[in-house]
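Only a single protein chain was left out; the remaining protein chains are all shown in position.
Labels run A, B and C following the written order; every chain starts at residue 1.
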């Protein structure tokens, strides 16, 4: 009695990208760091880059604690036009100095096709946020670059739409894509989103893309992030990306979900033990 | 026991746009047609403009049957990169001739900020599709234009996020905005989406924006569209936008939900009776 | 790439109940009132029967304003064990006197198979609430009675599960079933639930069951109920069930969504006009 209704169906056209043979993840190289290989990758840093001091302090701390890559937003997509929208180009004055000092590669979000060119000088991986997963104009443009792209799942996207969105990048010739599960919007409002680890297991089996998890956005509550990061590792994710802030109470965005540096250090110690049990060592940035 | 988690909350910052006084919709002028005034507006036409013949035939038919404005996609957002993406600039060769002959204004979707300039010559109202409601780069750019914008609700957007997205346009100085409810994504998959008329009643009371309804995308099944169009009128919407195709079986996109011309004529006759009972006459394009 | 996962699938086994031929609703007789015939049926009354005075006042008022049937809860299902659970058997002391005086038949909810016998003396139609749609032990027991049953849709039930739940009643030999759409739980929390009129159109086409709509629970806000009742009629529902309370602020349950008597009278006047435009007269209880 089901009616077939959608001529723009997600299952009809051939899917070039996903391999049907399980477990053959093709690793993606981000600077000197590999995502989707035998090791597990931790990406950490502030939600937004707020100042040279905040960015530098966080970068050094997460590196010491074992993060392999650095995250940090230059432009922020905010629900309201009246809230903090990121530092913007002001951040370019100090980003390079800090990534050089810490020898960490930066992952940062691109929210407009016209930002790609300038951002290209500062990042080793472009991030597409959840709200832009369906912004195909942006994805096509990223297909023209030769830098890896981390594609967050739309907060209400079917897994197959997410995989098909990745194809908008691959058709341009760029197949360096890392998928990122960051929680979906459901009826449940007790936490910010609902982390969907089913999707991680599914995408790992059905495609060759590395998959990482963002527990910070998926739950929205600092205290719950570490346990969900461990769960992501146990479910088979290739890495996690977490928000860390030296003083979350002063954060200009998403402070409620940012780990303190001490929280992050504790999480990393637990994560290492679980990864050892899973025969999957933690990858660390090289000095 | 609820935890407050989202610093980017949709309810915190002041909301300039919505009036707290009910029922003071500020009408929006689209060419010679008014949306949100005492009359009810029907927008009709094909999902995609496929050829001069198909577009012309549809335009004349919907005009004769009482449509006030013409819809038709030049660029289509499709889940898969491998399906029909719209005629693109090829359509510009004949659009003006047809809108002039039928004396109808065109509403068409913009999917990339870089399309605004060229599309501006052909449309009287820009349409932002559901998947781009969160594409704030695009919305800001539309705020710089002086043409009205029809902002479709994101298929998983809270009503307040939708209203706040409208603000991304108003901050640029363009307050000619028509909101369009087009169904939301829920657990229910029997039909394409779930039409949310609660949102229509709510937005009409809480904001001054005209609100129209797209029953075609909201249900995805041709046979069900007319009853939901009547329901939208009864709920207090300011208009509907429906897909019509002379031969839906041949449509290059969304044929399953397109009304035939005969379906559309029948729907219009019923709609006129219901509108009369609601003391809200049907607005027709002037010859 | 979709995986077929559910051996308890809602679409596999044969469905005895639904007719595949559209538009052949089989009317259900409730006392002297017909649901699903050429006329439209309004059921109104308090959420809970709170006292003889409140029940009597409401019954007389809704009858005068055009309601055909009376609603009123004896036992209430509440989320918390610590809130008002309904008057219970205390109500039986006065129900008969009031239904006799007003010559109206009562519809009331049964929440436990062991209540059926006693409730049978007081009601002309049993109501199964949304939270009990999956309580198959209760449904089977109602299949043994010879009174009609109004089966509310589970707030997260697929339409096909709702239809299959009706079969748990029909297998016992009772095919006097009225389906009631009362809103579904979605990500959207601006209103109490999301009224799903798509389901009404679908079920009317696919089954022979009469379908009514409960806009009170579907939106949860008094001011929005009348427009959604009109929308339900326009979508093709066979009736509506609405909550009315003489003094909603004093209601022991769901006061926020109860219409005042004056609200109800106004709604009925508008409804009659719309029904006339739809060629579907309002049915009134006979004296």
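Just so we're on the same page, contacts are C-beta pairs under 8 Å (C-beta built on N, C-alpha and C of every residue); 3 or more make two chains touch, one makes a residue touch a chain.
Given the structure is predicted, the values throughout are model-derived calculations rather than measurements.
Visitor: Among A:47, A:125 or A:233, single out the residue that touches the unshown chain.
Guide: Touching the chain that is not displayed is residue A:233.
Visitor: With respect to the chain omitted from the figure, which of C:127, C:253 or C:283 is a touching residue?
Guide: Candidates C:127, C:253 or C:283; residue touching the omitted chain: C:253.
Visitor: For the chain that's not shown, point to the residue among C:25, C:41, C:54 or C:111 touching it.
Guide: Considering all chains, including the one not shown, the answer is C:111.
Visitor: For the chain left off this view, which of C:55, C:126, C:168 or C:202 is in contact with it?
Guide: Here the residue in touch with the unshown chain is C:168.
Visitor: Which positions on chain B touch the chain that was left off?
Guide: Residues 1-2, 11, 15, 18, 156, 160, 163, 185-187, 189, 206 of chain B touch the chain absent from view.
Visitor: List the chain A residues touching the unshown chain?
Guide: 156, 158-160, 184, 186-191, 193-199, 201-202, 205, 218-219, 223-224, 227-228, 230-236, 270, 273-274, 276-278
Visitor: List the residues of chain C that touch the chain left out of this view.
Guide: 2-10, 12-14, 16, 77-83, 111-114, 131-132, 134-137, 140, 155-156, 161, 164, 167-168, 171, 185, 187, 189-192, 220-221, 251, 253-257
Note that in this section only the chains that are shown with their structure count from here on.
Visitor: Using the mean of all protein Cα atoms as the middle point, what chain has its own Cα mean nearest that point?
Guide: B
Visitor: Looking only at residue numbers at the chain A/chain C interface, is the share used by both copies over half or under half? Answer same or different.
Guide: Answer same: the two copies use largely identical residue numbers here.
Visitor: If you average the CA coordinates per chain, which chain's centre is most distant from that of chain C?
Guide: That would be chain A.
Visitor: Calculate how many whole Å lie between the centre of chain A and the centre of chain B, each centre taken as the average of the chain's C-alpha atoms.
Guide: That pair's centroid distance is 33 Å.
Visitor: Where in chain C do residues touch two or more other chains at once?
Guide: 156, 160, 186-187, 189
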